[in-house]
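Moving on to subunit A:
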Amino acid sequence: MKADPQNVLTGAHYLDGNYAIAEGAIAAGCKFFAGYPITPSTEIAERVSRRFPLIGGIFVQMEDELASMAAILGASWGGKKSMSCTSGPGFSLMMENFGLGIMLETPCVLVNVQRGGPSTGLPTLPGQADMMQARWGSHGDYEVIALAPDSPQEGFELTIHAFNLSEKYRMPVLLMTDECVGHMTEKVIIPPPEEIELIERRYTDKKPGEAWPYQENELISPMLPVGEGYKFHITGLTHDYRGYPVINAEAQAENVDRLMAKVKENVDDLTWLEEKDVEDAEVVVVSYGISSRVVQPAIAKAREEGIKVGQIKMVTVWPFPEKRIRELAGKVKALIMVEMNYGQVYLEMDRCAAGRCETYICGHAGGTVHDPGSVYSTIKDAVK
Partner candidate 1 sequence: MSVETTKQVSDEHPMEHLLRMDRIPHIWCSTCGLGTTVRALAEALEQLEIDHDKVAVVSGIGCTGRVAGYLKLDSFHTTHGRAVPFAMGLHIARPDMKVIVFSGDGDLVSIGGNHFIHTARRNIDITVICVNNFIYAMTGGQVAPTTPIRARSKTTPYGNYETPFNIPLLAASSGAVYVARWTALHVRRMAMSFAEAISKRGFSLVEVIAPCSTLYARLNKLGTGLSLMKFYHDNSEIRHGADLNDIAIDYQSKIVVGKFLDVEKPTYLDALNHHNAGIFGDKYKPYGGGNGSD
Partner candidate 2 sequence: MAFWRTPLDIDKLKIPKGELHIIKERCKGCGFCVEYCPKGVLQLSDEFNSKGYHPPEVVKPEECVNCDLCEVLCPDFAIYCVRIEEEEEEVDN
């Protein structure tokens, strides 16, 4: 279905990434936002709180991030598209109920505007060091979907995409941006509502008494609406198709396998890569988010010098584009990961390369984007 015109500020705007994300959420039909102020993400909450009253949305500034995440899950089960935003320290707190969201299979969107860590770290400066936390931050085995916008325009578009994926796969989706994108102001084109395609929630067509929260033999079950007599039960405990707790190894395997299969069996649908000059490349620079823009002058300089450098921008970071990286590893001399950390997503790339090509990490502790010179040096090292 198409976006509701009352939610969409069609036109050309000059927005920072955080405002663009807020507009993306509103355009996607988000009607419940629970959040807690934290630099550098707060502008998302501010924009939403300003925009919501006249479009029927509810913004609640919660007592903490634990509550924020719990509240958006409750609201999602209540039928609202819901979201929250945060940064590192709040992201740590949200991991608890992010896990509940995975377990209950609850659509919602969580934005992490990354800053430098660990702990309070660098509240006002960028980082990309929460990427592994995004992947494994809550306890237990599960798969996640994480998107990384490189600009305010992508912030707008990927937020809509995140809502769509969360409804399609019935799970929380992460938008992993950073302080730099969040606070960078650029032109953002918001298309007319009829050009914004939204995936709506799938509710069961079965009658009360016949439907369960997780239908047997269905990978992604339609949801059950509250208040309609289904009288369903859902739990964060390991459960069967009825949503009833079952505490044994067989039920655990069945439950966890299915949660993971939702993503694993749909990696091709989820993978979104933007490739440039990869076909003839001997070195490919892989990056995501703001880093994928910072690498461009270095790549251009290297190509001017005749070095065959290609670029891959990962729009979807998780699930990791394993298939494509394995393919490339058999063709290129080296893969270079450029990220604002000491090599988190790099580890996945290195694993997938499996020794078939050289892998390099061009990383640092965060606080600033890369100096293109460091990327250029890494490219030079790689072709030596």
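By our rule, contacts are C-beta pairs under 8 Å (C-beta built on N, C-alpha and C of every residue); 3 or more make two chains touch, one makes a residue touch a chain; residues count from 1.
Regarding candidate selection, all candidates are chains of the complex that A comes from, given by their letters.
Just so it is clear, the structure is predicted and the values come from calculations on it, not from any experiment.
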Whereas the rest of 1 or 2 do not touch subunit A in this complex, the one that does is 1
Listed in rising order, subunit A residues that touch candidate 1 in their complex are 32, 34, 53-54, 56, 58, 60, 62-64, 66-68, 70-80, 82, 96-97, 99-100, 104, 201, 225-237, 244-245
